[in-house]
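For this view, one protein chain was removed and the others were kept in their places.
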Amino acid sequence: MEQRVLLEAKNLVQEFPAKNRKKVHAVSNVDLTIYAGETLALVGESGCGKSTLGRTLMNLIPPVSGTITFEGVEITKLSKKEFAPYRKQMQLIFQDPYASLDPRMTVRDIIAEPLEIHKVYPDKESTTQKVKELLQQVGVPEEFIYRYPHQFSGGQRQRIGIARAIALNPKLIICDEPVSALDVSVQSQVLNLMKDLQKEFGLTYLFISHDLSVVKFMADRVAVMFLGKLCEIADTDSLYAKPLHPYTRFLLDAIPKADPRNRGRNKQLLQGEIPSPIDVPGGCRFHTRCPFATDRCKSEEPKMRQVEGHMVACHFAEDLAK
Amino acid sequence: MATFNNNSNNSAALSEELAGQIGESETLGVQLRRMAKKNKLAVFSAILLILLLLSAIFAPVLTPYDAVTGNTAERLQGPSFEHWLGTDEMGRDVLTRLLYGARISLAVGIVPTLVSLIIGVALGMTAGFLGGKVDYIIMRFADVMLAFPSLLLAMVIMYTLGDGVINIFLALALVGWASVARVVRSETISLKESEYVEAARSMGMNPVKIMFRHILPNCMPSLIVLFTLNIPSAILSESSLSFLGIGIQLPNSSWGLMVNMGRQFFNQAPWISLAPSVAIMLVVLSCNFLGDGLRDVLDPHLNNQ
Partner (left out) sequence: MEDLTLKIEHLCSGFFTERGYVPAVDDVSLEIPKGKVIGIVGESGCGKSMIARSIMGILKYPGKITKGSIKLDGRELVGLEESELRSIRGKDVSMIFQEPMTSLNPVVQVGKQVREALLLHENIDKEAAKDEVLKIFEQVGISEPLKRYRSYPHELSGGLRQRVMIAMAMICKPKLLIADEPTTALDVTIEAQILQLMRQLTRQTGMSVLMISHNLGVIAELCDEVYVMYAGKIVEQADVYELFDNCAHPYTKGLMGSIIDLDTKPERLPAIGGVVPNLLHLPKGCAFAPRCKYATERCRAERPELYDLGSGHLCRCFEKEGK
């Protein structure tokens, strides 16, 4: 695959104020590169900061520090006005198809909204025509154009959300758990659709998900996140075949397998709970839950480094590789 | 049993699931029709209010008598075929005065409520959307307004501005906006966090447009309910002010003023006071019933019960 960098983030930090003058360390010193045309998955458990990272990357929440470069332009430096044309290039697909569509607007108005904001078409008719075209592309019958969101099932609503996201021909789409609210049978339909659209329009996805099976199907590369930090980035096949970070390994092990003969067998379970992002543990952030942790892990924070083709942040990645 | 103390929550989720299942379509029109079907009292109230409004507007056509000048020969007559609700101390037909009085009383109910609604929406939405210092200043101001007894505040304003219909409108509008602002602010804050507003922001929509396209329309149900529930309090306030003699002045008539005037003749001619009192009661009750009915169908939080 051609490896043209679409978006590059360096040293990205995102924090929010919490009680007692403390801070929620949602994203800490993250470096991430997204290549044009790929699907990069961002995986982690709830509260690990993956959604915040996604929104920070598209500058929806400007970062506290660090830089984001989109197609060679440092968008974090731009003024609001200068940034406006880049807003069109990055769109968002939401998790909850019930909450992300305004209940008092028709499907036409919902999908036409981005087109109207950016004045893509001179008149109403051509906008409506485009909306019909988009509906057809996402597989919603165009005669439903004047219906309201509540008249659709979850899967159809998610299709409408997708139509809205691709309306402006963006280069990058950030998908925030796009199928986790859907039923399994519908989930497959939507995932297939997203793959088709990617091929058709040359889209780049940042696919945020907690579901490792879905990620396996969608992603070219996977970045695993734990408590505001990336712990492993690798090609999908290589990551699933040979996870180098202990957290990745536990995550993969924890997926319930649809095979009753394998139930609970030799499963290594991660004990304990996820630490709070307000009081992050010193050293390696994973050390409180990691069965392999040593004193070094408690004091020294591991750097991201290359091991066997993976980028991994663990002192003992080589040992785990064996 | 603690495990089940939240059944309502689960059954709400269940009904939601069900609504998705059967593709329930709930536009405003459908909701109103649903109310009409379920809540006969609300429908009856609405009809009564409309009839009253029409008869106030067409009062000159409906009654042969004059509201201001009376026939002193017919003073203090009881209800009869000529004078359905009797006559007052100056020989004026009580029903006629009631109809003309309805013009002012209903106007006092509707106009200031509408004005306070507009002020409240503007301030509440700004406070909720911008947050921070703006929010703090607007809301503390609203708190001060709410901490003052509203009737007292209206009286103070009336004393400062002087009598007159316009001043009553002003006084009542200034009293009413604070509670509206509070409701709108809290709705704005929750709507601001909703994913569709975030979606609009991610598309590059500007904040003012977001307020008018996404936030205001979704506040509408609460505003309609608030409107119907605030009308009675405005009517009552006007009645109280007029009763105290600082509201509507003679020879104009409002229901509150009529109650006040009839007070002196209560022993001889109770109908002079009773007729407007009953009218006030009917309007206030109708507005409340209609408001409750509307709330039941429009408020999504109560929708599942």
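Read from first to last, the chains carry the letters A and B; within each, the first residue is number 1.
We adopt the following convention: a contact is a pair of C-beta atoms (placed from the backbone, for glycine too) under 8 Å apart; a residue touches a chain by one contact, two chains touch by 3 or more.
None of the values given here were measured: they were computed from a predicted structure.
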| item | value |
| --- | --- |
| Of A:Leu60, A:Ile274 or A:Met304, the residue in touch with the unshown chain | A:Ile274 |
| Per the touch definition above, residue among A:Gln156, A:Thr204 or A:Thr288 touching the missing chain | A:Gln156 |
| Selected residue (touches chain absent from view) among A:Asn20, A:Ser46 or A:Ser79 | A:Ser46 |
| Sole residue of A:Val5, A:Ala84 or A:Ala254 that reaches the chain not shown, by the stated touch rule | A:Ala254 |
| Chain A residues touching the omitted chain (full complex) | 45-46, 153-156, 183-189, 191-192, 195, 210, 212-214, 216-217, 236-237, 240, 250-261, 263-264, 267, 269-271, 273-274 |
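Convention: only the chains that are shown with their structure count from here on.
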| item | value |
| --- | --- |
| Whole-Å separation of chain centres (CA-atom averages), chain A against chain B | 48 |
| Contact set on chain B toward chain A in their complex | 19-20, 23-27, 194-196, 198-205, 209, 213-214, 217-218, 220 |
| In the complex with chain B, residue positions of chain A that touch it | 58, 60, 84, 87-88, 90-92, 94-96, 99-105, 113-114, 117-118, 148, 150-151, 153-154, 161, 164, 168 |
